[in-house]
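One protein chain omitted, others in place.
Let's look at chain A:
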Amino acid sequence: MIVELGHFALVLALAVAVLQSVLPMIGAWKRWGGWMAVAEPAAITQLMLVALSFGALTYAFVTSDFSLQVVVQNSHTDKPMLYKVAGVWGNHEGSLLLWVLILAIYGACAALFGGNLPATLRARVLAVQGLIGAAFLVFLLLTSNPFLRLAVPPFNGNDLNPLLQDPGLAFHPPFLYLGYVGLSMAFSFAVAALIEGRVDAAWGRWVRPWTLAAWVFLTIGIALGSWWAYYELGWGGFWFWDPVENASFMPWLFAAALLHSAIVVEKRESLKAWTILLAIFAFGFSLIGTFIVRSGVITSVHAFANDPERGVFILALLAFFMLGALTLFALRAGTMEARGVFSMVSRESALVANNLLLAVSAFVVFIGTVWPLFAEMFWDRKLSVGAPFFDAAFSPFMVALALLLPVGAMLPWKRAQVGRVLRQLVPAIVFALACAALAYAMQTGRSALGPVGAALGAWVVMGALTDLWTRTGRGQVAGRIARLGRLPRADWGKATAHTGLGITIFAVAAMTSWAVEVIKVVQIGESFTMQGYDIRLAKVEEVEGPNYLSTTATMEVSRNGRAVTTLYPEKRVYPVQAMPTTEAALDYGLFRDIYLVIGDPQENGGWAVRGYWKPFANWIWLGSILMAAGGLLSLSDRRWRVASGARRAQAVAAE
């Protein structure tokens, strides 16, 4: 019964979404207030209906209702509760329902917090949001209905893919979707502004918080996924340039470009047409990402839906939204004249360079991702594009970005002198070179990557701190420190996010160039050494978990005779899915992780064992957390809440 209610709510949500997309649009066109006012209650009703539907599906998973096809395919009574809930979005149908739910949440937020928007713009934004919702609800109901019943329910389910039964991955999709779908707000604002024919500083100010929020969620989602890959897949890799990873990375790059170019719109009323185009592309790449993940057209580790019908449907949606928006753009872009005047060397130009590098690098990722598809379609060549290509073709863009960032971030608006900024950055340059020299002296090999990464990371971090310090003005150090606390949160957000980027750049380079690997056969009771640590294989035993069987090793790590820690790497077999997984054991440290994996028993006794020493591993995710924290700080800045002075002006007039 509850399941049917959920199904029915979803159909009702579609009806509401259609109303939401049509009536306010006509209302805004004809200036009919009543029709425009439909948008808000419709957006909130749509959210309630979709939430009801999502709740019903969650209920079915939690109570293990095996009359439901998706529950049978993705759940099992023995599964821990966390993964029963996570199982709701651990499959194609449920994850699309989550997609639609998040879309409805954003729509309702725009309705609730959009009070300071002009009435016509708000109506149009909500109408576009409703249109996206309607399109995806149709997709959900026609091709991927999660509420399909089975005539003969089985006694138990097929369980969730064991690789996905992990806390890191349980929360990875919701964050990623919050990011993907958050970009739909930027898209709706862009399309609404194009219909409106007006893009001004206020528009930049409204669209930026949504983009910032989406980018923060994407950052967290990508970091969670990469962290999961690091500890779960068993060899300590954290990024594989897998098509599905790229699918989330491209919108991230575009969102990063968009939130920088929106600053120029907000502060200088320039780069308008480009910002609109970026907003369209950012959401377009979210849709492409959804297409890549959901259609399985590019086979990869993550594709759990392999159905051409669905792929064609998403492709049609993508074509509809992109062609529609780009046609509108072509018609209206000419009317968006830039106002601000600035010279070749200025903050504006620096942000143009930022946008250029981010956008082109995103396109490089895109071309690399779809190239195998193209090659097969047009030249009948079966080829692969993998990590070595992306490392070579993508990294230079990040190097250039990191080199430019500290200078660009400190250039004044309108007209600037590079020399003056560089003089302020001399300590940062010296520090960066010192870090490179230190890295070169300490490393054993002769790889250039380590020292270059150290220099770039130090340069970006020191640059961000210098930027923050110069914001305090001149005068006594004590006074400047006091002023540091009174700086706007946006300034702190900028410095924090840039520091995070610097740390991540350094950590990626450090871990890639300095990690140490040991692969050995070890007898029980024997030990081996790795980077000064002695690791002893004490015992190996069979252990039974809630829904798996485990081979657990006990490995004692010591250094110079003193015990450091004891680790328990496991090999698990999940009988329901007949799938083995490795559970690496990690000793996390500030400067290094010790990463141990237990392999197979060998014919002549002993066990295959794999150990890694991963320097600065945690710094990758620390940097990502800082980037997200910087975004949140900036989001909490006072000026977003002041409603652009619009309300105050009215209040004054009324007095």
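Brief remarks on what is shown
FYI, contacts are C-beta pairs under 8 Å (C-beta built on N, C-alpha and C of every residue); 3 or more make two chains touch, one makes a residue touch a chain; residues count from 1.
Note that contacts and distances are computed from a predicted model.
The complex appears with one chain absent; UniProt names that chain "Cytochrome c-type biogenesis protein" among the candidates "YCII-related domain-containing protein", "Cytochrome c-type biogenesis protein", "Membrane lipoprotein TmpC" or "4Fe-4S dicluster domain-containing protein".
Within the set A:352, A:449, A:465 or A:505, the residue that contacts the chain not displayed is A:352. For the chain left out of this panel, the touching residue among A:152, A:392, A:441 or A:477 is A:392.
By the touch criterion stated above, the residues of chain A touching the omitted chain are 233-235, 237, 240, 242-243, 270, 299-301, 303, 337-344, 348-349, 352-353, 356-357, 359-361, 363-364, 367-368, 371, 375, 378-379, 381-389, 392-394, 396-397, 519-521, 542, 544, 549, 551, 571, 573, 575, 578-580, 582, 597-600, 602, 608, 610.
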